[in-house]
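First the structure, in the form of structure tokens, and then the observations on it.
All protein chains of the complex are present and in place, except for one that has been dropped.
Right after this comes chain A.
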């Protein structure tokens, strides 16, 4: 493997110590040899073809070795290598290392360097890779973060292709919170594009998704998030929430009686929570307290302490 280049003149860094050491890894010979040479070349600041070659071998052995990525980038830019070829190579490594952190920062560095050099770069070039990565793990945090970076870097806010992509991911799995987060950034990430129409359209969209699946944390949190940022009164959602949590807070009785609880018909604890927030906002203290009591005792008892706390801070 190392045949292509000669490293006989390099005195490798001894990554294995002779004395006993805590958590000593028993490296296999190939790993110890490759890393030893690689780290020695880096220490000596050698930027050459053979150095480039050994970084490739190092990354194939351990893709999470951040030092190698840093060194490789230095070599590539010093040698003025074709960075589009490099993007293609990294693609393979990415597909083989789903959980890797380093690759995505590295890719960003490459793309920035390409743009800096004056070459054209289309963000859509990245789509097949990102698509394939999400096939493997549809909530891959690094892949979505990179995608967010693309939206920001190439001003893809509200871009039809991106919107239809994120729609398809939500259609596939309405509980995919990564897709909801991306949607939020795509539509609300550039304040100059946010107006009342957008907010209202978006509220309708989420409502539709909630009707489809009422007990879904992602969509309710998204709805609450939109209202919070747009500073809209939650009272607008009163009728909507009653569809999923009916009968419990409408009684005139102020006591937390079992009777009033029994009338409740709750399809979504999130709807009940939203109702509680609406009643707090509208200063309907008794109703708000009743909703929180229902959450604490029946519909979301794991969060009893939180609901009791919410009840205690109503003013």
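Definition applied: a residue touches a chain if its C-beta (ideal position, glycine included) is under 8 Å from a C-beta of that chain, and two chains touch if they have at least 3 such contacts; residues count from 1.
Just so it is clear, contacts and distances are computed from a predicted model.
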Message: As a check of understanding, state which of "Ubiquitin-related modifier 1 homolog", "Protein farnesyltransferase subunit beta", "Queuine tRNA-ribosyltransferase accessory subunit 2" or "GPI-anchor transamidase component GPAA1" is the UniProt name of the chain not shown.
response: "Protein farnesyltransferase subunit beta"
- line: Considering the complete complex, of A:86, A:162 or A:300, the missing chain is touched by A:300
Query: Which residue numbers on chain A touch the omitted chain?
result: 13-15, 17, 20-28, 31, 35, 39-40, 42-43, 61-62, 64-67, 70-71, 73-74, 101, 105, 108-109, 138-139, 141, 144-145, 148, 152, 172-178, 181, 184-185, 188-189, 212-218, 221-222, 224-226, 228-229, 266-269, 298-306, 309
